[in-house]
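The other protein chains are all here in position, but one chain of the complex has been omitted.
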Amino acid sequence: MNEPLIDPLVWLILLPLAWATLAFVLGPGRGGWLAIAGLVAQCWLAFNLAQQVSAGVAVVHAVGGWGAPLGIDLAVDGLSAAMLLLTQTVALPLAIYARSYFKASDPAGAGFWPLTGFLIAGMNALFVSADLFNLYVTLELVGLAAVGLVAAGGGAQQVAAALRYLFATLVGSGAYLLGVALIYGVYGTVSIATLLPLVTNEVPRLVWIASALIVSGLILKTALFPFHFWLPPAHGGAPAPVSALLSALVVKASFYLILRLWLGPLQSVLPAFGWLLALLGAAAIFWGSWQAIRAVKLKRLIAYSTVAQLGYLFLIFPLLAAPAALQAAVMQAFAHGLAKAGMFAAAGVLIKATGQDTVAGLAGAVERLPVTMFAFALSGITLMGLPPSSGFLAKWQIIQAALAQGHWIIVVVVLAGGLLAAVYVFRVLRLGFLSTPENVTFTPVSRVLEWSAFALAAASVLLGLRGVELIQLLGART
Amino acid sequence: MTSYELVPLAVLASSLLPGLIIFALPDGWVGVRTSLNVFAAIGKLGLVALLLDGVAAGENYGVRYAVLPGLELSLQADALGMLFITLSAVLWLFTTLYAIGYLEDKPRRSRFFGFFNLCVTATMGISMAANLFTFFVFYELLTLSTFPLVVHRGTDKAMKGGTIYLAYTLLGGTALLTGIVWLHHLLGHTEFAHAGIAAALGPEYAGQLKIIFLLLITGLGVKTAMVPLHGWLPQAMVAPAPVSALLHAVAVVKAGAFGIVRIVYEVYGVEFAQSLELLLPLAIFASVTIVWGSLRALFQDDLKKRLAFSTVSQVSYIVLGVALFGPIGTIGGLVHLVHQGIMKITLFFCAGNYAETLGIHKVSEMDGAGRRMPLTTLAFSIGALGMMGAPLTAGAVSKAWLIDGALAASMDWAVWVLWTSSLLNAAYFLPILWRAWFRPVPVAWPEEHIPRHGWRETAWLLLLPPLVTAAATLAAGTLSDSDVTPLAWAKLIAEREYVGRSVP
Amino acid sequence: MTTGFVFAITGGALFALGAAGIVLIGDLMRRILAFNLMGSGAFLVLVGLAQRYDVADPVPHAMVLTGIVVAVAATALALALVRKLHALTGEIELPDDADE
Partner (left out) sequence: MKRMMVVAFVVTLALAFVFFLSAAMLELAPAAIDLRVPVSAHLTESGVSHPVTAVLLNYRGYDTLLEIAVLLLALVAILAVVGEAPVAPSRAAHPVLQTLGRLVTPLMVVVAVYLLWAGAFRPGGAFQAGAVLAAAAVLLHLVGLLAGWSSPRLRLRIGLAAGFALFLAVAAALLKQGSLLQYPPDAAGTLILLIECGLTVSLALILAGLFLFLAREEGA
């Protein structure tokens, strides 16, 4: 294979940084088209990169030409290529959605484009970084951008939610940073590749403390039960495109990092935490679903659904000996990413049309907004894990991995979680199917909004037919 | 892609694509929607005929697609599947015609026909599924696409019925999925095969296989409406008449029964199932359902509810036939799958006609209906007599085979179950017929919507479908020995399932 | 014990103090201070532990400089949010989160 003219790995970071800066210079609310153009290019880059990785090309980039451990290395394997792909493909439809969503004078949209650019750049940088300290900087980039997006132009509730979120994310990255400081103290390096042979089965006690700090910091940022308290107000209170970005992508970034360390430098230490994380994951599934079933507001319901769905990601940790477990995690990240983006986008349309953010206000929505409700239903199918959606494949893989290792309890949790998801999804759908009450009016909503929500939701279902490619990408050995 | 792969896909596409297009049509475009519906139904019938011809000649129509390594969506037209697919395709055409007449000038028709088409697509997929995973995919699609039809009216009552329907079917689906994953884990695949695949596992797996069987049958038993999993069926009666007709006669309950047939014959293998002692409990389960359904039907005044409990009872005839070890019982069960479909759809069409034309919803309102609507009542009578197993009807044929099957399997008690059920059938159908034909016409009908025009007692699109299916009921009963009947096809299947045994 | 260790252990203590502060303190201004204490603790550990044999290592120094800038950015954002909250509600404590 010829050396590509453009190194997709580096440009996936530079491009969003560039359009974010430019959008800031252009001024509040400007830069939508720029972002969309940038994201189109990024999608192409991410596909290109995934193809290279699938073909077995090792993609490593030594920033500054120094190489680890003196410099910082960027490295891409199947896992990171998949996450990059997910990020770009979810962000593009959401950008199109957001451009119609925010009116020119909307204060909530004032900083949207630059903040989103920094957010995506931060995530892309996180997925490719092979340096623990550099990962800390990217974590902060992602966290602060996300907080800014939640708070932008909001009222007291949003600002309070943003503060809660800010403290959670800062404590999380603080714990992570202390963990990294300890690791540097023990080994004298923060490069993942250099650490890999150094961290053996006989590690000093300090590495255990460091690992515990890193994992607890990251599960706080991933909103794993019982650290989920910040998520529902933040994701439920932000404008719909922001909620979609945060729920679909941002929480996955810190989860990815746990997975990366688990499979990489800390593989001899972290598996000790496997069942603890799975237990919290199971608790998240039940607690999140239960709260979603009781929620009054529509977006609250969807946010609690995120709490529940994140639980599945953590069920895989005791199972990682089987390759199906990693595949399940990535499939679930894709399934939830696409479906949740679609669902929040649909909720945004419903809220704009009905003028209220309540589940009870949806009577008649199927009749008036069929495309949007269809999108909601398709997302719901993925979240419930019904076939042929990608959510089903994720659950199938978890169950197979669990059965192969004889862990029946995980099978039961997965299946029960699917049923609970059905309860809260159909809570919304059945109201939508009611005849329209006479005194209710629906405000007309832009078709761009409806169809971009639909595209995301449909993609979450159709991805269920392309599972083989994703698994090939994950299995690629570079 | 060869034509052997294309035809099964085309069978799916012939209702999926029209369904998707119809969703996008405005409600007012009656002409476009109607022609699309009718042409799709006729086109599908043509495709099914092509398949039927090919399968009879032993050709191999099938297509596979891997969604994960080791997990394939696989469609295959085999003799058993063709029985169900032909039934569905034929009845779909008539139900479509009926639904066009029934929904005239009512709101949300595009949505209705869209989901209606999805529902049929799911049924086609269920028929052609070549492994349990594919079966499950379409089984759940069926659940999802029938929910909007059940709640179509958008009332609180409809919503309650729909919610109960969902609760039952999703729980059942989860049980089914558990069984499938477990089996897939043990075997590494779930492909259907004559004489089954489960026997390949050693005797040490007998315990696990029994639990899996229970899970699978529980999952399928929900849609089959076997007692005590039948609670949704009477509640789902809030749906419009064409939906009830489709749900009860073809799609939903039959999907469950058909699944049980697949499980017993092609996953476990009937011999292996017998050796695991699974068939007797299944037969008892079915018998209880048969008697209980009939008993409950006796006390329903709501016409559609009475028919619903009758369905509960009749569908389990199929399961009973399957559970009677031996080819004769198999033939009885399979042929009843078709016959019950034709008869029950006739009854539901007629019930819909009474409600649409005269506003009759209850048995107690049926007085004199036969004089006002003689043709509908004639069709209803044929269907009802068929259900009782009266001579010359399709019901007589299937009951005769089932009784012979029970005797051949030395399960004499099953004969008593069948006779009891027949008596109860008579007890709840004959009063209706008596009221309709022999009681005087009331002063006013509850709510007369459609006035009489000469011989046309109601809209012709409502009248034609029940008359055709009633005629088919008689034809299947009188011509049962010819080569082109469901009975002949059921014999062909039984031959293939009981390899090496003589089939009468 | 070298001075490096003294720094590192002090850093650990500051971190714990800050973390406990964030959990226990309702007043948002003091919470922001607690967060900065926590951050400083981590920086001290980073630098102190690396020079536990009292030879300075430039790499953690540079990392801490980066970390300080990030902490400044985070603190500024937190202060802006608290000010906004105060302007909107007159409070500098977080209100209860309610799904109404």
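Note that the chains are named A, B and C in the order they appear, and that numbering of residues resets to 1 at the start of each chain.
Please note the rule applied: a residue touches a chain if its C-beta (ideal position, glycine included) is under 8 Å from a C-beta of that chain, and two chains touch if they have at least 3 such contacts.
What you see is a predicted model, and the numbers here were worked out from it, not measured in a lab.
When the full complex is examined, the chain removed from view is found to touch A, C.
From the set A:L14, A:A37, A:L196 or A:A272, the residue in touch with the chain omitted from the display is A:L14, counting the whole complex.
Considering the full assembly, A:L115 is the residue among A:L45, A:L86, A:L115 or A:V411 that touches the omitted chain. Residue-wise, the contact with the chain that is not shown comes from C:L77, picked out of C:I32, C:L77 or C:L94. Within the complete assembly, A:Y187 is the residue of A:Y187, A:Y256 or A:F376 that touches the hidden chain. In the complete assembly, the contact with the undisplayed chain comes from A:H61, out of A:H61, A:R427 or A:R466.
If you put the missing chain back, the residues of chain A touching it would be 7, 10, 14, 17-18, 20-21, 24-25, 27-28, 61-66, 69-72, 107, 110-112, 114-115, 118, 121-122, 125, 133-134, 137-138, 140-141, 144-145, 147-149, 151-153, 159, 162, 185-189, 194, 198, 204-206, 208-209. Residues 1, 5, 8-9, 12-13, 16-17, 19-20, 23-24, 49-50, 52-53, 55, 57-59, 61-63, 65-66, 69-70, 72-74, 76-77, 79-81, 83-84, 86-87 are the ones on chain C that touch the missing chain.
Simple rule for what comes next: only the chains that are shown with their structure count from here on.
Compared with chain C, the chain whose C-alpha mean position is the greatest distance off is B. The pair of chains sharing the greatest count of C-beta contacts is A-C. Chain A and chain C have CA centres that are 26 Å apart. Chain B has its Cα centroid 43 Å from the Cα centroid of chain A.
Here the spacing of chain B and chain C, counted between their Cα centres, is 67 Å.
Across the assembly, chain B contributes no residue in contact with two or more other chains.
In chain C, there is no position where the chain touches two or more neighbouring chains simultaneously. Per the touch definition, chain A reaches chain B in the complex via residues 366-367, 370, 374, 377, 381, 386-388, 393, 396-397, 399-400, 403-404, 411, 415, 418-419, 422, 426, 430, 433-435, 464-465, 467-468, 471. Of all residues in chain C, those touching chain A in their complex are 8, 11-12, 15, 18-19, 22, 28, 31, 35, 38-39, 41-43, 45-46, 49-50, 52, 59-60, 63, 66-67, 70, 73-74, 77-78, 81-82, 84-85, 88-89, 94-95, 97, 99-100.
Taken in their complex, chain B has these residues touching chain A: 23, 65-69, 71, 73, 108, 111, 133, 136-137, 140-141, 144, 148, 151, 153-156, 159, 162-163, 166, 170-171, 173-174, 177-178, 181-182, 184-185.
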